[in-house]
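Left out: one protein chain. Kept in place: all the others.
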Amino acid sequence: MNRFGNIFTLTSFGESHGPALGGVIDGVPSGFVIDTERIQQEADRRRPGSTRLGTGRREPDRVELLSGIHERVTLGSPIGFIIRNTDHHPADYTEMQRLYRPSHADYTYEAKYGLRDWRGGGRSSARETTSRIVAGAVARQILEAASDIRIYAYTSAIGRATLPEGTEPDYTYIYKSSVRCPVSGAAEQSMISEIEEARRQGDSVGGAVSCIISGVPAGLGEPLAGKLQAMLGAAILSIPAVKGWEYGMGMHAARARGSEVADLFEPETTPLRTLTNHSGGIQGGISNGADIYFRVAFKPAPTMMRDLPAVDRDGHAATLHGKGRHDPCVVPRAVSVVEAMTCMTMLDALLLHRAGQLRELR
Amino acid sequence: MNRFGNIFTLTSFGESHGPALGGVIDGVPSGFVIDTERIQQEADRRRPGSTRLGTGRREPDRVELLSGIHERVTLGSPIGFIIRNTDHHPADYTEMQRLYRPSHADYTYEAKYGLRDWRGGGRSSARETTSRIVAGAVARQILEAASDIRIYAYTSAIGRATLPEGTEPDYTYIYKSSVRCPVSGAAEQSMISEIEEARRQGDSVGGAVSCIISGVPAGLGEPLAGKLQAMLGAAILSIPAVKGWEYGMGMHAARARGSEVADLFEPETTPLRTLTNHSGGIQGGISNGADIYFRVAFKPAPTMMRDLPAVDRDGHAATLHGKGRHDPCVVPRAVSVVEAMTCMTMLDALLLHRAGQLRELR
Amino acid sequence: MNRFGNIFTLTSFGESHGPALGGVIDGVPSGFVIDTERIQQEADRRRPGSTRLGTGRREPDRVELLSGIHERVTLGSPIGFIIRNTDHHPADYTEMQRLYRPSHADYTYEAKYGLRDWRGGGRSSARETTSRIVAGAVARQILEAASDIRIYAYTSAIGRATLPEGTEPDYTYIYKSSVRCPVSGAAEQSMISEIEEARRQGDSVGGAVSCIISGVPAGLGEPLAGKLQAMLGAAILSIPAVKGWEYGMGMHAARARGSEVADLFEPETTPLRTLTNHSGGIQGGISNGADIYFRVAFKPAPTMMRDLPAVDRDGHAATLHGKGRHDPCVVPRAVSVVEAMTCMTMLDALLLHRAGQLRELR
Partner (left out) sequence: MNRFGNIFTLTSFGESHGPALGGVIDGVPSGFVIDTERIQQEADRRRPGSTRLGTGRREPDRVELLSGIHERVTLGSPIGFIIRNTDHHPADYTEMQRLYRPSHADYTYEAKYGLRDWRGGGRSSARETTSRIVAGAVARQILEAASDIRIYAYTSAIGRATLPEGTEPDYTYIYKSSVRCPVSGAAEQSMISEIEEARRQGDSVGGAVSCIISGVPAGLGEPLAGKLQAMLGAAILSIPAVKGWEYGMGMHAARARGSEVADLFEPETTPLRTLTNHSGGIQGGISNGADIYFRVAFKPAPTMMRDLPAVDRDGHAATLHGKGRHDPCVVPRAVSVVEAMTCMTMLDALLLHRAGQLRELR
């Protein structure tokens, strides 16, 4: 179950404090030029130290590609890769061996497996997402070469600071912003303030990420279990700390009237367009050519800089000392992960769709 | 891609106006007594005519089980089943052959497949969900016999009528309520009023369904792609008209502080409990023994009783005449579908977990 | 695990003496004209009464297609189908309720599932293969329309009667021959004699089926687990009574020298051909454009017309009375099943290959 996707797949491995993490990307079409520098850049963006506001930890996260690419071109064979873990500080984690941290996976992993890797979050650590970034970066380059599909995610809320309705995102600004806000100015400043206030208080804060997928041809997605929203939702809900996913009109749909939200077609357009896009670019599980957009909510990290009541493995009360270096807000770093999962899912949908288009042959 | 699940799976088939729909339920453990009457009852609940407020269509939806059960007991072999379509009214749908209805899958299916079954919604019709009800009803009976897991879904909002925060649901009332409201009284009346007002106006209205899963042992769910929330979210997002899915604190997580929402353990409890349940019963993708709860938003049906601007297959403006018999609110009927998908997913998670528990053997 | 294939898949159901058997064919490309009469004809060929030499049982095996095809054209949605069981004779089988027949699946099914459907072979009966014939017939028609791939299987041995080395098969004769021998004359007569002798003695006899796949483009098959020979072998080894599968030079490879069996290329040919075809049309798991050919061995049916020592469910000695109507040789009827599995596998390989050919888009 450590595998994402149907045709374009990532099978990943690695504990946060083991020797390395990595994965195998399979279903990579042959003949695509891959810029390995861009893969490294995308991995760098997710690093804890990559935003001014994040934790002080500096993990180099050097991506080592081991197969599947020869003379810069994909061979059609799987791309194996590893990223060494270099920043072990087991000393910071010794008390974790006997404690269950609140709202962490310590207890549930131990309930499931009978034991756990207590050196950090093991497999449940967000560090695992680095492998997804690598696979997403490969998918993005193939999408760019083979289609018009482009994918941008950005922070749309941190705590009480929310991007005003109707803000036009500037995609070139996202990675210039320490919080991955797509516009400079007041909204970005409020987001930064939310994080800094949480940090001063030894607390953490949640947020939301929005994502826009443009250039999608009509026809991607499969009926039923393969509906595009189910594939995208499952991919995003597998990211640590996500508590909800909505697309198009989203949770507001519950309050809406059909007459307000039907997307009427614009007659005489080729390909056919709609006048509005309440649907979020998907009808019946299949893309209609309009932009796909969705929104994800992240909970605040349960690890904080303050002491927390915990229990030990025998159920006795204990105290978790907040001495580690913890990021007060995971959202800015999660933006890359949302993008990566979306890139992987859209390429997978494109390949699935192609597999069914046999009639072209005749 | 017409297949749900990993070990306990449903592969379904059927167009809304073809001869029949049905499916194959595979991965059914052997030796379980199945009450086939209960399966039929659950299918009846989803029928269009099953709620006082729904459409006048009466489809008997007789479930015919064809294999996998012998002398009332599961054999371990797949359960094949069909439900004949008896209420064909192709005359109602003739204009659909040349029209694309707004916010329907007519255009996207044709973009994908180059043709479509224009007799109704084809594969994208909500009628497809009857097969899910059957598989869910089988899963529910196995869950009841093999575990303490119990699953209840109910309507928590219709349009502006929302179940008040903190309402204690009465599970015995849900299917007595025509709107599947879990309490009688003002809230239920407001929900009914929302639907009746929409009907009077020839309009439709959205809503929300909540679901509670109790009796879950700690340890269900797999890391990464198999996280319990990703499995549940994907299952629910595949239901027609769903626009968003959230669990635990849900979309509100974006505004929260870590100190407010960490679920502290209650020391000296066996199995270990938490004092609060903001997490919604899942940590790191794995159940922690607390109740799992989630909420789903449904959009208002795009088919209404009023005329709507549409386009024909050549992109020319046309009018869709609202003469059919359409349900002003799909939410009450969707409650059963949410329950069914949840039953299937929880049994699948239970079987997946068991597959990995080899150490018990030693 | 009642599912065959990766993209073009059959999920089947049905016990031999339950109400019906059937399945769901998923991954069917849209826009293909399907001749449903031909599907029925292929199902008829497998029937017990279809060959002069077979059992006297006459099961009509009427195939009822329930979805996925509209106005004779595939919709891209799954094809559900059923075949009613009409020839129940539970009386013939009552002793089976308490007996385990030698070399049957009675004991193993009960060991696995704790119970079994004792009315005939249940799920292990060869009757299950009727569903495969239906899916194979659909696959064949799509292959014929979309490619040059053509598939012919025929009986190459029955007991001691073996088709002489170098016999040129006449594909038009196969289904004229009661034993599915591809040539008339002495070889066919010997095969018939083997069966008739076995019948006279109340015994059964084994045999072999050969299969030739022509018109295969170079490039089908995937490396490693998806090697074309692994896909074909797995498909064929799942047919009841098969004990071995070999392709190209087959089991004789063990005795061969590399210098004798290397298939040298024929220079200046386009597409490139080889002078010989010891390899059987596959190199490194991928088709090279030459004919693929393989051979399958079937064991003699363990159910005979004579009394056999058996045991009852408590392990006590018992006698199985050979009073049923049993086919002395399953091989002639198995020819259609080998063809069907091969058709399904080759279409699946074609679709898998297409899924990876994204570079064509650019």
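Note that the chains take the letters A, B and C in the order they are written out, and that residue 1 is the start of every chain.
Following the convention adopted for this analysis, contacts are C-beta pairs under 8 Å (C-beta built on N, C-alpha and C of every residue); 3 or more make two chains touch, one makes a residue touch a chain.
These numbers come from a predicted model, not from an experiment.
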Chains still shown that are in contact with the chain withheld from the display: A, B, C
Residue of A:L66, A:A186, A:L275 or A:A317 touching the missing chain in the full complex: A:L66
Absent-chain interface as seen on chain A, which is shown: 1-3, 9, 11-15, 18-24, 26-27, 30-31, 64-68, 70, 73, 75-80, 82, 112-117, 119, 122-123
Positions on chain B where the hidden chain makes contact: 7, 27, 29-32, 76-77, 142, 145-147, 223, 350-352, 354-359, 361-362
For chain C, the residues touching the chain missing from this view: 1-4, 6, 12, 100, 102-105, 107-109, 111-112, 114, 121, 123-124, 128, 157-160, 198, 201, 203-208, 218-227, 229-231, 233-235, 237-238, 240, 242-259, 261-265, 267-272, 274, 278-280, 282-289, 297-304, 306, 308-311, 315-317, 352-353, 359
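By our rule, only the chains that are shown with their structure count from here on.
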Between chain B and chain C, centroid-to-centroid distance (C-alpha), Å: 39
Chain C: positions in contact with at least two other chains: 27, 30-31, 76-77
